[in-house]
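Below you'll find the structure I mean.
Note that this complex is displayed minus one protein chain, with the remaining chains in position.
By letter and in written order, the chains are A and B; residue numbering begins at 1 in each of them.
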């Protein structure tokens, strides 16, 4: 009995000692490592005490805790489709303390509208990603007398030229599939414009639309040739996006170009040592379609949402909309701001500056489609797999698009 | 003489049952009642109901259709961004269908058609609008007519056959084999080690082992060397992408699963083998029995409860196998390695269909009933 009593005593003591302090706000998100350190520095500057919970299963944890009723105060969510879903179900609260006009002035109408549901602001975008980039090694390019292409046709002929000499032009990591969606998104945006892109995202036009089909076929001009791909089709489908990117920067290079967002810069310099931005690692913009005048760029962004309103949470969100909050992280690297008041000089390296300039100067941006569509359509099992299936077997395109259309009809 | 003796006897002669006996069971059952039984009942309940889902897209389409019908201004191609003030009758028609008051929901003439659809959807999802209707077969039908669930079901069967057999038989053989060497503790530790690793780590390990690049992937490197030995060093070797090929991915994952779980079986079998009374074995040795005879005629019968236990546990474990699949392939490529538990997870948390996930959980639960019955019988006779 004494044994039992002592156990109960220990449990009681631990219970009492474990009562958490409630003076800080809890945020949940996928950030970790350096990006989390940087974010916490920003929170420090806002003088709001923040406790951050990192999880790789954000959707599952939010759903569970929403159902169970112990949500944290806020979340950083990478896909607007989830934000809209949570807003519709009343799980996240409108950010009524933000002035819409002011937001439009600081950012743009497009960015503000993207964070709105039913006319109210529900999220604030913080940390933008430029997804219209192609990474390459400038040293290698100039040694071979190659130069960055300005339109799609040049890109295709450049690929052929490189591959015909033996080194595959591209390294693509397609094991999960989302890096492939960036290709299709860019092609659709650049060939058919932002408005068409948006109706595709909203499923106002069908997946079987001739232009969507055509976009895949345009992509096929590059990926439908085994010699263009490092590791061929089969290797590409088995490779992770991180490892695929290293192939371009190894000595000797195993491929010459890699299509990926600006955050790849950090991942590549971690994985390959001795890279100097601008010298042996750089990027050029995903080229415009040959005949098109405008060239929208594809962006992604993380967004902060509130599950619970409160003075501290309000203070933090307001701070995150300020140019100061953007400057702090931008100055630490690995961050692109879409705030109009953030000077390009705050970026610590040339590549971030270049990417930020693209985002700020473009009057035509479109948001990553796979993040905007309902997850069942836009993610694994949907758009991601559709791109993989096309890469695996382009002849199946009609069937792939029919399947996507069926899926979209189910989930919109 | 002592009343306790009566109740302690398993024989059929005892008729009186002391209520105090149940106190021993109470704490454990109170816990599983609240943490497992109640949630399971709720799961069954949810799986029998269908929740109404209000889609913004279909509302928007309906509004635009209603505009055409109520003779409003012909909507332009971008009508979703039109101010809805001019489309009052159409909005009202949609709202009345959902028993909503547009003004109370907060729709003003300044809102766009898109926004109006969003407001209506949000209003319909909250409060009274969130109805769920009794639909006993709907969720089951939808779930199990989904080709992805069918693939998951097939994969689970493959897992059940291969994984259960390999872990139970392998575990028994290894446990017995290890007992024959002096360093059995060390050998057992090595086989057990995978169990102590987190699933994240296991995911990384098997990504290493099965990597398609022979420079990094262990299996491909071995196969490449073997290829070079058989066909000569110059022969081109076609690397296999084990985890990216729907043909091989399930086998690769099952190997990983066996690697992780055999240690569990070995530990329990070892505990059981060690619990065989030494006196009986000694007697058999004196009678001249050889080690194999001792194993099959003395040890095997006395570890029957353990065998039943391990087989049942492994079968149940494989029914709801999740972590290894989730952390190595996530169900890919193309959903070809999906199992029921990962399918359930996706249904509930990614596709937002908690009802369909519940249906899968109920099927998992039902699948164990035969097992439970066998155990019940086996348990009683294993005296």
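Just so we're on the same page, a contact is a pair of C-beta atoms (placed from the backbone, for glycine too) under 8 Å apart; a residue touches a chain by one contact, two chains touch by 3 or more.
Everything below uses one rule, namely that contacts and distances are computed from a predicted model.
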By UniProt, of "RNA polymerase sigma factor", "Sugar ABC transporter permease", "YeeE/YedE family protein" or "Iron-containing redox enzyme family protein", the chain left out is "Sugar ABC transporter permease"
Considering the complete assembly, the absent chain touches shown chains A, B
Contacting the left-out chain: of B:81, B:103, B:161 or B:185, that is B:185
Among B:103, B:201 or B:235, contact with the omitted chain is made only by B:201
Hidden partner sits against subunit A at residues 4, 7, 10-11, 14-15, 18-21, 26, 28-36, 51-57, 60-61, 63-65, 67-70, 72, 78, 240, 242-243, 246, 250, 263, 266-267, 270-273
Hidden partner sits against subunit B at residues 1-2, 4-5, 7-10, 14, 17, 21-22, 24-25, 27-29, 31-32, 34-40, 42-43, 174, 177-178, 180-201, 204-209, 215-218, 221, 259, 262, 264, 267-268, 270-272, 274-275, 277-279, 281-282, 285, 291, 302, 305-306, 308-309, 312-313, 316, 319-320, 322, 341, 344-345, 348, 357-358, 361, 364-365, 367-369, 371-373, 375-376, 379-380, 382-383
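Criterion: only the chains that are shown with their structure count from here on.
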Given the complex, residues on subunit B that touch subunit A span 54-58, 78, 80, 106, 111-112, 115, 118-119, 121-122, 125-126, 148, 212-213, 239, 241, 243-245, 330-335, 345-346, 348-352
Within the complex, subunit B is touched by subunit A residues 57, 59-60, 63-64, 84-85, 87-90, 116-119, 175-177, 195, 202-204, 231, 234-235, 237-239, 375-376, 379-381, 385, 388-389, 411-412
